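Missing here: one protein chain of the complex. Every other protein chain is in place.
After this line comes chain A, so read on.
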C-alpha cells in the first residue's frame, strides 16, 4: 500500500486504468479530505458533501479510461466535484430543499458546524470557545455568498487552487475568476469586519 506514496497522480491514474485498485485507493486517500471539505463549504451539508465526495471518486473510477494526463489531476477531480455540487444546488433550488441537520442545529444555536463537534467532557478554555465561535461565523458567512462567488472563493482561499486552475475548473476566463474572487472577499470583509479585528 505505502508503495504508492511516491507515485504521481498521473501514474496512479495510469495504474487505475490498468485495473490497479490499490492505486485508486491511494488517490482516494490523497484527495478525500480536500474533496469533502470543498463540497461541504459549497453545500453547507456534511452528509450530502460526503455522499458527493464519494460519488466524485466513483465517477473518476468509472471514467478512468477517458482520463488524459494533459491537465492537472486535481483540476480534473475538482471539475467533477464542482459539476456534482452545482447540480445538487440547482436541484435544491428547484425543490426548495434544506438540510434538517442544519435547520435544527441553527435552532439550537449550534450553527452549521454541529456535525463536527465531538463530545468533549472537559470544559473548553475561553480562547478555544472564541476560536470555535469565530470559525462558525466565518463558515456561515461563506455559505451565505451567492453560488458563483462562493465556488470561486472556496477554490481559491480555502482549497488554495491557482487562478488558472480555477478558471479551468469553472470554464471561465481568468479575468472573470479574479473579479468574482475579489467581490467575494470584499463581501466577506464587510460582513465579518467585527470578527477579523484581532
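In this text, contacts are C-beta pairs under 8 Å (C-beta built on N, C-alpha and C of every residue); 3 or more make two chains touch, one makes a residue touch a chain; residues count from 1.
In this section, contacts and distances are computed from a predicted model.
Of the candidate names "RNA polymerase sigma-70 factor", "Electron transfer flavoprotein subunit beta", "Zinc-finger domain-containing protein" or "Cobalt/nickel transport system ATP-binding protein", which one corresponds to the UniProt protein name of the undepicted chain?
"Zinc-finger domain-containing protein"
Determine which one of A:10, A:79, A:92 or A:134 touches the chain that has been left out.
Here the residue in touch with the unshown chain is A:134.
For chain A, which residues reach the chain that was dropped from this view?
With respect to the unshown chain, the touching residues of chain A are 21, 24-25, 28-29, 32-34, 36-37, 40-41, 46, 49-50, 53-55, 57-58, 61-62, 116, 134-135, 138-139, 142, 153, 157-160, 182, 185, 188-189, 192-193, 195-196, 198.
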